[in-house]
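Some chains omitted; the rest stay in position.
Labels for the chains are A and B, by order of writing; each one numbers its residues from 1.
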């Protein structure tokens, strides 16, 4: 029942570009706190920051055959998303596959598995978010699917959804919600910039966010040390 | 029953200064091998090194409201210590809270939970020891306590105790024991410096520490390869 879906719809380059400098944490908040991948996915080098449409790839444990199929479906600016059908830390991906992806203009890899050749990947400046590093390579025996919706790191990712990844991790934005999310991101960024200045001047969050009254209502008591009863 | 203790007693600036360049491992040994936090707490960037009095903060899982309360209790040179009441890797702390703490002269954060915005925190040179990085933010709904004694990473930390943290992890020194511990630290450092020179010259630890006799007593046998019976 293995299938490779071709000619997937992608968001416009303009839409994708909006997320190029967005922070994962801000995007996550801006879309109602959804779409975040597990914190087990960490970048192999820092700092790193990418955004692009997902090409998805489901592989068997210890088998990277379908990644080769997925490479052909990638276009410049894409982000490849790979997830095994059961937990596996094998090094599914190394410098040869990265060379191939980089030749096609792919921005980076998100893999709910292991990666290898990280010294070379770092020199190549090809960013990868993975659950670990392991030199154990993969076999090429079992089929899987390309460009079906997948669950990767606990989040649903459909081909063409926008992946945003930075030092904090990875978040996915639904293709059809991208422009609306971007508007929220812009508002939050402006808002946070303003807050940052106020906080840097020494104003307390307790005052800036007007928390004192609600804390008192909930019952917070202030007591001098040594005067506890 | 939530409480915020104010006006906590702190060690003198002189006492704190003694630990500014002390190594965590040396401090731990110097106070009888106690006070070390779990190795799960790791720095978000390296190298990093801080020492300062603890302001403690207990939060509900996924809720960082009380951190805002704790910020107001912090003074220049302090170290904020945050621990959830049950295991949680959410990103309780990010660049806005760091801006606020840095504005108050706080040296860093120890958190038995997750952190986010680590690219910005790294640029700000605001050190954090955490159990992970996660972009998932926190809510502000549930009260907790500030400046009560806490168990953080398996160690008891009371407000005003001195936190020492470096690339190896985090250790806590009881406020009332700080000067005595410092004396031991100084002795150990001098001793280790001397040993380092001797070992660098090629003298073996077996001889320097006079271990040969005790090893023989315990029954260690030396056998040439191929002559095992």
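To be clear about the criterion, a residue touches a chain if its C-beta (ideal position, glycine included) is under 8 Å from a C-beta of that chain, and two chains touch if they have at least 3 such contacts.
Small disclaimer: the values here were computed from a predicted structure and weren't measured.
Asker: Just want to confirm the stoichiometry: 2 copies shown, so how many copies does the whole thing hold?
Answerer: Shown in place are 2; the entire complex has 6 copies.
Here is the rule we use: only the chains that are shown with their structure count from here on.
Asker: Fitting on CA atoms only, what is the rotation between the copies subunit A and subunit B? Please report it in degrees, nearest 5.
Answerer: In degrees, rounded to 5: 120.
Asker: What is the distance, in whole Å, between the centres of subunit A and subunit B, each centre taken as the mean of its C-alpha atoms?
Answerer: 30
Asker: Over in the complex, which subunit B residues touch subunit A? Could you list them?
Answerer: Result: residues 1-9, 65, 68-69, 71-72, 89, 91, 94-97, 99-100, 102-104, 114, 116-119, 122, 132-137, 140, 143, 147, 159 of subunit B touch subunit A.
Asker: Which positions of subunit A touch subunit B when the two form their complex?
Answerer: Where subunit A meets subunit B, its residues are 23-25, 28-29, 33, 36, 39, 42, 46-47, 49, 166-169, 171, 192, 195-196, 199-202, 204-206, 209, 211, 215, 218-225, 228.
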